[in-house]
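Removed: one protein chain of the complex. Kept in place: all other protein chains.
Going in written order, the chains are labelled A, B and C, and every chain counts its residues from 1.
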Amino acid sequence: MAAPDFTLSAGPVTVTARTLAGLGKPILYHYDPEFRATFTRTQDKVAQILKTSNDILLMQGEAIVGLEGALRSLITPGMPVLNLVQGVFGKGTGYWIADFGAELHEIEVGYDDAVTPEQVEAYLDEHPEIRMVCLVASETPSGTVTDVSRIGPMCRDRGILTYVDTVSGVLGMPWETDEWGLDLCVAGAQKCLGGPPGIALVSVSERAWEAIYANPAAPRDSYLSLIDWKEKWLGEGRFPYTPSVSDVNGLEAALDQALEEGVDAVVARHEAAAHVTRTGARAMGLELWAVREGIASACVTSIRLPDHIDNALVRDHAREVYGVMLSHGQGAGNLIRLSHMGPTAGGLHSIVGLAALGRSLADLGVTVDIGAGLEAALGALSAQRL
Amino acid sequence: MAAPDFTLSAGPVTVTARTLAGLGKPILYHYDPEFRATFTRTQDKVAQILKTSNDILLMQGEAIVGLEGALRSLITPGMPVLNLVQGVFGKGTGYWIADFGAELHEIEVGYDDAVTPEQVEAYLDEHPEIRMVCLVASETPSGTVTDVSRIGPMCRDRGILTYVDTVSGVLGMPWETDEWGLDLCVAGAQKCLGGPPGIALVSVSERAWEAIYANPAAPRDSYLSLIDWKEKWLGEGRFPYTPSVSDVNGLEAALDQALEEGVDAVVARHEAAAHVTRTGARAMGLELWAVREGIASACVTSIRLPDHIDNALVRDHAREVYGVMLSHGQGAGNLIRLSHMGPTAGGLHSIVGLAALGRSLADLGVTVDIGAGLEAALGALSAQRL
Amino acid sequence: MAAPDFTLSAGPVTVTARTLAGLGKPILYHYDPEFRATFTRTQDKVAQILKTSNDILLMQGEAIVGLEGALRSLITPGMPVLNLVQGVFGKGTGYWIADFGAELHEIEVGYDDAVTPEQVEAYLDEHPEIRMVCLVASETPSGTVTDVSRIGPMCRDRGILTYVDTVSGVLGMPWETDEWGLDLCVAGAQKCLGGPPGIALVSVSERAWEAIYANPAAPRDSYLSLIDWKEKWLGEGRFPYTPSVSDVNGLEAALDQALEEGVDAVVARHEAAAHVTRTGARAMGLELWAVREGIASACVTSIRLPDHIDNALVRDHAREVYGVMLSHGQGAGNLIRLSHMGPTAGGLHSIVGLAALGRSLADLGVTVDIGAGLEAALGALSAQRL
Partner (left out) sequence: MAAPDFTLSAGPVTVTARTLAGLGKPILYHYDPEFRATFTRTQDKVAQILKTSNDILLMQGEAIVGLEGALRSLITPGMPVLNLVQGVFGKGTGYWIADFGAELHEIEVGYDDAVTPEQVEAYLDEHPEIRMVCLVASETPSGTVTDVSRIGPMCRDRGILTYVDTVSGVLGMPWETDEWGLDLCVAGAQKCLGGPPGIALVSVSERAWEAIYANPAAPRDSYLSLIDWKEKWLGEGRFPYTPSVSDVNGLEAALDQALEEGVDAVVARHEAAAHVTRTGARAMGLELWAVREGIASACVTSIRLPDHIDNALVRDHAREVYGVMLSHGQGAGNLIRLSHMGPTAGGLHSIVGLAALGRSLADLGVTVDIGAGLEAALGALSAQRL
């Protein structure tokens, strides 16, 4: 099968030619002074999009290497940890927490819903022993978000550590690591940033480092170790292992573009794209997956499918017949996702996604009003831009 | 500081424009049918350069993620393991073996020497309890090799597992995974293959899988897990985590070039480059690091420096004054390395390295016969090619 | 202003990443044996898409360098030449013919119409003195085509030379240089082929060479000379001037893709895209520029605008507000063009163009039924592909 005409997937996303040129730059030795400078600059730029003065670690691997490494670093046997579950990634975090030996507490809601700050507050009031709260800021598989802006400060004020999976959250929602007091954040490059898929962006607060250093089980001399990066690279200027020079170059190119556009402008662009997409989907007669719009993410729009239409079938049809790569729900439910992340957040990319989805559903026998949907989406876009 | 004119480092190495173009290809969704096909093809091509019909895992991260994951998968508490040490990487493997709970046996020689098959045989005769032998095929930091071609079959015939770090060995020396009965090999892409630095190439034999599945401590649901790749990707076609689409594209491009040239031809090219470089170095009046030429690797030529000249000084001088990035010994001793790996193995690249090293030493007060060295190297090259 | 999200212009067109990688390949010396081989291979591939065994010249410059050079080579003072005019490029050819000293005969029709084979036949019957017919196969500025398949053989059978501007014709319509007996064809790389804009593809028949060699005014020792290419490059293997190594590399990459897809398949893809676009435009309530669909080109769909809406205004609006670069008529009339050339011929690219045009017109106060238009276009696409 040929390459798709359009990739509107939930990550890795289509990236710009400038980011690709970054990835394709000549590979330098990792200890070349030029690359060392690049690495340090790139760390600083990650700090800017995370809005933090915390340490930044660029761990080489998919974001999950940062998530696992960080959680293993923080968790001690028997530690009471509250995990918020509103999707498959949150659920998976819980399995890890239990595996790693903590005492697992969970607030779980339907995967089309969101845990509220009120629920968290009530739970913490009842369970003053909780020492860490874990949450997924943006549940990519189902397209819902958690209100980190309120849960973060709530934890900080109570002296509770926060472990935040913001893989698809950063640049897809307003983000204030320091203002919200977030201790450990793990972001991905291949989502709203439009960067390469092979690098994990981790921020670690002073308080998190204290917890990690106090933890004898925290990975050391390991690919999963945060301490290695802290001591060897940040401390002594030696890499714990060879970083992926190409991924760092691609990452820097993506960061440069985001910073030139402005962090707030990038977030606003994602929100605008989400509004256009949702407007079109509704006018087409489709139902949003999220139970209420306030918790729908700005990076993907999840559409609830009728029970008799399997989401994989729809996705395969859109790809094979119309050359558009969409995503399904990775187990979150019978949904299909129209992504608007990175360079495909904005403008007529939403029309492409809606057209591919609408026509695929029609081909498969679902009643949809394609014309009304596309017209409404374009109307919303026009209203935004004029 | 500007980019170097030449990178003759010990990896990541300079790669070809075609490999860079692979790295810079548009990023597809990892479940796009086109990328799934690419991933499978790339696995098969790795198998060809490793000459194996074993399972191939492409773990996303520097080669060390494969080394750690594999060792954790194989080692059980109290397991008697023989580790061969002739350099810093072998030494590090021993630390891991002990940390992971095995009973560590070691044969250790000077870092300018090599453990011989005879030594291994004698040890195994005396210690029939040994269940696994660990070795580093090519000690990149000091530029020596181990005779895997004899140690491998010796272990296989005794029913002993082999764990082989061949990060810089593959394509830099003759390699026969299946013929030599090697159970677990971990290769790097950024060395003699001239590929990207972000991906680990792992081969696992049936016997190794049996040991791993019998090991309750083998990582599962972890970034370090080999089992996840076996069950999810090889078994069910689901990636355990998002692979780096760009690194896989870059890797495939590098593999294509190696296979078009021919695996044996690539190895021969590295050996020829090493011969030219050694000839030139000796004629210049320099001393090779390896105690005998038979154990000197074909991927880097290590030069022993006089005690009063710090290797870091030489390396920095060559980079700053002559724009050539060389490598020092990563702790193996007071040596400097002229690399000839990937696209820089062959032809006048050796002259560039020798010129940079010779002139830097002269600038720093060491007596070298630069003219004689370069002339001898060119003479050796001419003899090879005419 | 930022780069556009989509370029749907009438050339240079968006090209694939593979073609861009070709353009970005390392630059070799033009006499490097590797580049000489590339140049010769590329000539052969051009011959394949033109379906000819005539000589191929790759002149370095925009297609117009080939058009001018060829016409100057063919025309002698007082030579009776019939020029077919149905658009601005045909009109321009006539000016040149007169300037270069020939006796100019013209059949001219409205720029939304096409000269018919019958008209040509009648003219040639009345004017047996005509020695050459000049025509533009595809008038890109207005989106109409001429029936070369009938006019070509008619001329050949009468012993009349043909000079054919097929800059946007090749791969955008069925093309048979030899079967139709076309003497001199000039094609562009930056149109339906999806190649780079800096190279002219010229085919010259034996009969054309005879005419050229018999012409004392034919350019020699000039950038415009066809003879120089024939004698120096084809004859002696010396380039008359340095060719653009990068453009040749980009051209070959584009040719490879076309040949892998198949010449007929590429043409069919353009025709399918044109059908979808026209269907959508009509359903939106728009009027096609071409007076009848049979003469509408497959590479651009020209839309007639109401007199009170200036086409430049529409184009600027689509670019500024919706990030889509469309083309206007280059003086052919008050029209706007939706292009479907090269990689943007096919699939949802037509939807992008129609959405940008429809919404721009609505923003500017023109009544259009956007929903009906997009729905009809998608319906036509679905019918083609299911």
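A few remarks follow.
The definition used in the following text is that a residue touches a chain if its C-beta (ideal position, glycine included) is under 8 Å from a C-beta of that chain, and two chains touch if they have at least 3 such contacts.
These numbers were taken from a predicted model, which means no experiment stands behind them.
Of the candidate positions C:G94, C:P196 or C:G346, contact with the unshown chain belongs to C:P196.
Within the set C:V13, C:V46 or C:I160, the residue that contacts the chain not displayed is C:V13. The omitted chain makes contact with just one of the residues C:A47, C:V65, C:A258 or C:A332: C:V65.
With the whole complex as reference, residues 17, 21, 24-26 of subunit A touch the missing chain.
One chain is missing from the display, and on subunit C it is touched by residues 1-4, 7, 9-15, 20-21, 23-34, 37, 60-65, 68-69, 95-96, 99, 190, 196-198, 221-224, 241-247, 250, 319, 325, 327. By the touch definition given at the top, subunit B reaches the unshown chain through residues 5-6, 17, 20, 321-324, 346-349, 351-352, 355-356, 358-359, 362-363, 370-372, 374-375, 378, 381-382, 385-386.
As a working rule, only the chains that are shown with their structure count from here on.
In terms of their C-alpha centroids, the spacing between subunit A and subunit B amounts to 35 Å.
Averaged C-alpha coordinates give centres for subunit A and subunit C that are 46 Å from one another. We define each chain's centre as the mean of its Cα atoms; on that basis subunit B and subunit C are separated by 53 Å.
Residue positions 17 of subunit C each touch two or more of the other chains.
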